[in-house]
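There's a structure below that I have some questions on.
Note that one protein chain of the assembly has been removed; the remaining protein chains are unaltered in position.
Each chain carries a letter (A and B) given by its place in the written order, and its residues are counted from 1.
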Amino acid sequence: MVEPKVQGNISPVGENKPRIDAREKVTGAAVYADDIQFGNGLLHARIKRSPHPHALIKKIDVTKARALPGVKAVVTGEDFPGYIGLYLQDRYIFCRDRVRYVGDPVAGVAASSVEIAEQALDLIEVEYELLPPVLDPEFGAGAEAPLLHPDLGKYVVANFIFPQAGTNISNHFKIRKGDVDGAWEQCAAVVERKYRIPHIQHVPIETHVAIAKVEVTGEITLWGSSQSPFAQRNLIAQSMGISQSKMRVIAPFVGGGFGCKAGVSMEALAVAIATKVKGHPVKLVLTREEEFYTAFVRQGLVAYFKIGCDAQGRLLAMENKFYWDGGAYTEYGVNVTRASGYSSSGPYEVPNIKTDSCCVYTNHPVGGPMRGFGMPEMHAGLEQCIDELALQIKMDAVDFRRLNCLKTGSSLVTGSRMHPTGLPQCIEKAADAIGWGRKAPASAPNKRRGKGLALMWKAPAMPPNAGSSAWVELAEDGSLNVGVGGQDLGQGVFTVAAQMAAAALGVPYESVRVAIPVDTRYSPYEWQTVASRLTWSMGNAIVNAAKDARRQILETVSAAWEEPIENLDIVNGVVISFKSEKEVPLKNLVIYGLPKPDGQGWRGGPIVGRGNFMPTYVTGLDPETGQGERAVVHYTTGAQAVELEVDLETGRIDILRGVSAFDVGKAINPELVKAQMEGGFVQGMSSALFESLQLKGGVLQNPSFVDYRIATSTDAPKDLEAFIVEVPQDDGPWGARGIGEHSMVPTIPAIANAIYDAVGIRLDGPPFTAEKVYLAMLDAGIVK
Amino acid sequence: MAFHKINITVNGAQEQVVVPSNMTLMQMLRESLALTGTKNGCSAGECGACTALMNGEPVNTCMVLAAECDGVEIVTVEGLADDNRLSPLQEAMLATGGVQCGFCTPGVLISSRALLDRNPNPSEDEIREALVGNLCRCTGYVRIIEAVKAAARTQVAASA
Partner (left out) sequence: MTLDTHPTLPEFEYIRPATLAEASDFLARHAGEARPFLGGTDVFVRMRDGFLTPRYLVDVKRLDGMNDLRFDPQAGLTIGAAVNMNRVAAAPEVQAHYPLLAEACRTVASYQLRTRATIVGNICNASPAGDTIGACLLFDGVLHIQGVDGPRLEPLKSFFLGPGKTTLKPGDIVTAIQFPLPPQGCQGTYIKLGRNKLSDLSIVGVTALGCPDAACASGYRFRVALTSVAPVPLVAGAVETCLAENPITPDAIQEAARLAAEASTPIDDVRGSARYRKQMVGKLSARALNAVWRKLG
């Protein structure tokens, strides 16, 4: 554990410091991408998109569109031959030869107004030759499915992703541990289930926004609502065939991301168009409807589970098959497949396990990262199977979990050992708070009440060497400026960054500011704001930067006072000596240094500390068995429990209470941690009850808030509790590990288990709409 | 395209703006007056991010034509603080942690302000009902609701 010198009782770590950005946000002063003023030179972009799920492009005629007064540029795929993608470079910026989903970009227009750009779209003529679409991942994985990416074998791919050339399978991740086939006969109970998890959308309240400007010199600036300015710099530069140093990304405040603003998506369109109108900023704002159609989706999943245990309830074997509906391009989704594979045991010790997790191309929207990165989808089924297995052997579902859950030192699905974990404590907190085992009466005769609980685990899913860096510098007044490349999407990471920097250096929290907006030209490198990795990874970089500055400061003072460094400390912005009891405020030395005696010159100088962090210990996994020394950096674990009522007359579900307990290692800011648990619970609840992209023949039926419903203020439970468990992470700052995504991982199965407890039905997948619940009760004879 | 000259009071300041027929009040605030605190989340009256007060009542400004606004009075999120002093609602949102990404926050503040104006002491259910048109994806709403309750207590105490 990185444990900076503790600064007495003034350390802001562990304190509920107010958000550093809240004042700007409550006054309307906070600047988001669409708020930046560009003046009269600004052009507006719109995108011509495919209305077909799968077709060859025979011809594109843009002559009429180009001739429309006010149109400054019309671009097509012809102009941009480079591939783009995070883990698998399988897409063009604009389609070149074929379209693969409804919404695939075919051409782009820049015009002096949005209206003119819209009119130009109508003038672009595209001739298609329709092809049969693939609309189901299981079918898509088979030999009879039309091939969507004939060039799959030629794509550039990360070395831990395994595409199967000549098929639609863009990644096949395998786990082979123990002897699964031999284990079934020792099982006293076996549960076999199939689940279908629908596509959903992230639905940030701010849609995607990008403004790109290309100088005559070819230098590119991109302003975007972005979780990943550095990844965008790298991937867009690669695709356009330019140097990364010519690409600059500026990322102002983000109005919610949840994964969909990670990697590169529509930003590349704005850049591509801007290359044809040099000197003009070009703005592309997705309409809410486009956001539903074309932003990264949480990809669909068809999951098969077979799970068995012995008569004492000990889990013996698991056999899992996941068919991920990766959509038209799986450049990012391939790693969801991998993550669900190496986590496929769930948070349990299972001696024998076989998993096949396949990412399959379909003609559906493009799958990408979403809060939880495959874990909510996978746990949705797995945690229901656990309840069913417990029921079969007549064991209490919580006792079953107590027995089988991962503990410190447990053997993991990938062969390594579990690091210290507080999962057992999380189970106790959640079970206790929900009143497990006690049944409360329903609030009305037509209602039935139930409780459910589910566990989770999740690791940051990222390349083994995803890195962070940070710098700190001090101003004349002793205030601290912290440079980071990670982004605040609302989770509060700027606040936490300031707390950690203040604590590690020894200055008051109030004197810290974070150097924003993130700008790849000035901000230090950060891989991406994803995977709940910033508090841990960027936090370590900040601590290292602060230590570096601290060393510089103390060396200067030590020389000036002729005292060993061990005698010195920085407390509350003042350097003090325990021995001589001398003190000097930082502001007196951090720019100009300290004078030597008798006018003999000066020592020190402006203080700039730098630090970085990159995990160096993550190993590869065997492609045939998924076994390896250390698959991931760590796992955050936790539990959720719910109490709900089902209305027997309508099937409506009312979530009465939600309880969350997660092991975050160390809560740098406990209230922000709890806020993540609450927000995640409600987003998870929303996905459990309301959300699905209704795709019919590849066409989205509900591309607006009218028919894609999310939880409102009236749907959120009145009683939401959050418990923090702290079993420290050995390489986390103060022991911290991530919590952003985890809080929506166990919500779907916790609710499903509670529905079963209430009325005795199980559905094959969310959302558990009133209609599905009612008709299931009707068909089961529970109501009539 | 027809244009209309309108006189409008925004956050206490009188403005004269020439607007095309198809410009919404949201566009006018954001583009003509550079009051970008009012956010565009859906342009369909569904998400509430663009909510502002029009003659004291909250409206989705994406669903109002600027041309209709001759003679009306608008208050946006930029008009809630008194000079540099935050309103009790803004203070409460800071204190309870009702802000995360902040994109829904302006609309939430305006809807809450309108609620407290018409009902200084709302019940929790009334608060939830008043905010049903302000979608928030980050907070799960609980801290927002706490903030409105806290601001109501402050205001009631101040007027007692």
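Observations
Just so we're on the same page, a residue touches a chain if its C-beta (ideal position, glycine included) is under 8 Å from a C-beta of that chain, and two chains touch if they have at least 3 such contacts.
In this text the structure is predicted, and so the values were computed from the model without any measurement.
In the complete complex, the hidden chain is touched by one of B:V10, B:L33, B:M54 or B:I74, namely B:M54. Screening A:L147, A:I565, A:V706 or A:A780 for touch with the missing chain picks out A:V706. Of the listed residues B:V64, B:L89 or B:I145, the one in contact with the hidden chain in the full complex is B:V64.
Residues of chain B in contact with the chain left out of this view: 1-2, 4, 20-24, 27, 43-45, 48, 51, 54, 57-60, 62-65, 67-68, 111, 114-115, 129-130, 132-134. What chain A contributes to its contact with the hidden chain is residues 46, 49, 51, 102-103, 114-115, 118, 121, 285, 287, 289-290, 293, 649-650, 652, 654, 690, 694, 700-704, 706-707, 709, 711-712, 714-715, 769-771, 774-775, 778.
We take it that only the chains that are shown with their structure count from here on.
Centroids of chain A and chain B (each the mean of its C-alpha atoms) stand 30 Å apart.
Every residue of chain A that touches chain B in the complex is listed here, in rising order: 18-19, 21-32, 34-35, 37, 202-207, 253-258, 285, 287-288, 489-492, 671-672, 675, 678-683, 704-706, 710-714, 716, 718, 720. Of all the residues in chain B, the ones that touch chain A in their complex are 30, 34-44, 46-47, 49, 76-78, 80-81, 86, 90, 93-95, 97, 99-106, 109, 124, 127-129, 131-132, 134-145.
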